[in-house]
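So the structure is just underneath, and the comments pick up after that.
As you look at this complex, bear in mind that one protein chain is not there, while each of the others sits in place.
After this line comes chain A, so read on.
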Amino acid sequence: MSSTKAAKGRDAKTPAEHVPHPLLPFLQSQSQNTLTRLYQRPSACLSIFRLLGPLERQLVMNLLWLESAIPSLTMAAWVTPEGKILYDSSLLVLSRLHIVTNLLNPATKQSPKLNLNTTFKTSFRQAITGGGTSGSFGVPAAKDDKHPSSGVEALDAFAVERWETILHYMVSSGTGQVLAKPSAGVLYLLQRSRLMATSHGSALQITSAGFQFLLHSPHDQLWQLLLQYLHMAEERQMDLVEVLSFLFMLSTMDLGRVRNCNVEYSAESLSDTQKAMLEDLRDYGLIWQRKASSRRFSPTRLSTTLTSSLPPLPTSASTGTGTQDQGFIVLETNYRLYAYTDNPLQTAVLNLFAALKYRFQNLVVGAVTRDSVRKALANGITADQIISYLAAHAHPQMRKNNPLIPVTVQDQIRLWELERNRLKSEEGYLYTAFASQADYEYVLNYAKQLGVVVWESPAKRCFFGSLEGHANIRGFIERRTGGGGGG
């Protein structure tokens, strides 16, 4: 879904096709108590607001500066008939997040009234207008002349290195190459999210979910891992509110230098849970620290873009990921593929489904072949994922084409997928040699009621039943013949 979203471009996103952020369902599943505690932090309110859809944001803004609740009829009067469904669903999202409260007063039989959650309202107003001393946006560390903090480039390089180490480790786990290993915490996270798995005590191997993961956009990958981290946080008895608010705090922090002043944040004001998180997040490349015991930290671009639409990895050409945002793949109708990249990770990902032939300084040439696609399919990657990856990373030159990906190639990749499913099999029992037509129909009827008939042929007087139905059918026949013999 994410890649089709990227293919359409950010501007083309209308509210109707807005895909809810993956974190929102997780937040919706939390209790009102948890959420209200979270809303005490202005930074959390601002971050969640940024994750909402356009219409939801508009509703929040409309309600934000009202002192009292307004009748929902007044609000609904602004909505055109076509927008009704959209409006209702947005309102539902907001009330599930306990941001909007729908006050219903059955005694007076008045129409329900809409209001913002008071905690959310107070904190969000504070986030917008400033003020308050909660330190929820992080506490800047005092200037340290002895150790000048690192600039944006160093932070970016660190984030990219950490992040690509993780992805590169995943992509090459099957090839037997020896690579820098991510830390044990990261490996555990990958294993828990079932992106990698061990089989029979061997080394970690990438799973089919992992292969699919590699084709997602960095923003989605990051959140997929963080969501898993949140689930684990619950098991580790970490306070979810602390964990979430720390992530949100990071997402609103400043990156690197601001107005010629190095920005570092103090770790002193963090809670114990959050201090424990520093180490984990350092491993993911979200946070930079001069050394592990350092009392200050700097967020990297990965964390400051968590809740924004900016690309999470730097776009400077020097790091090799510069082409990430614009796309770098040219695919021709003759299945040839030219990828303008010098990034080993992107090359490795392409190698998942394309046969690479030549490699130059800034260009990789290959072809989408039957064998290469079959290899990808065998790994659990679907044809649609390959196509959407190609579309999401298409070179600007390709964008002139309509359709973006040559139809011949698209269709052929889908055909190759279908080709793999020429044979379907189902284990079970063949019931045959019935004494009479009546006998056959009687047993068949019973099997049909159980819903276990896979194939039947009245002409041949036999049918095939699935494995799970056998015990019942055998019992049924035995009861009948046994009863018949006795009577």
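Quick note on the criterion: a contact is a pair of C-beta atoms (placed from the backbone, for glycine too) under 8 Å apart; a residue touches a chain by one contact, two chains touch by 3 or more; residues count from 1.
Keep this in mind: contacts and distances are computed from a predicted model.
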* Looking at UniProt, which of "General transcription and DNA repair factor IIH subunit TFB5", "Elongator complex protein 4", "Armadillo repeat-containing protein 4" or "Cytoplasmic tRNA 2-thiolation protein 1" names the chain that isn't shown? -> "General transcription and DNA repair factor IIH subunit TFB5"
* **Residue of A:Phe26, A:Tyr338 or A:Phe434 in touch with the missing chain, whole complex considered** => A:Phe434
* Which listed residue, A:Ala77, A:Ala180, A:Ala292 or A:Leu423, touches the chain dropped from view? -> A:Leu423
* When the complex is taken as a whole, what residues of chain A touch the one chain not shown? -> 355, 367, 369-371, 422-435, 439, 443, 454-455, 457, 460, 462, 464, 470, 473-474, 477
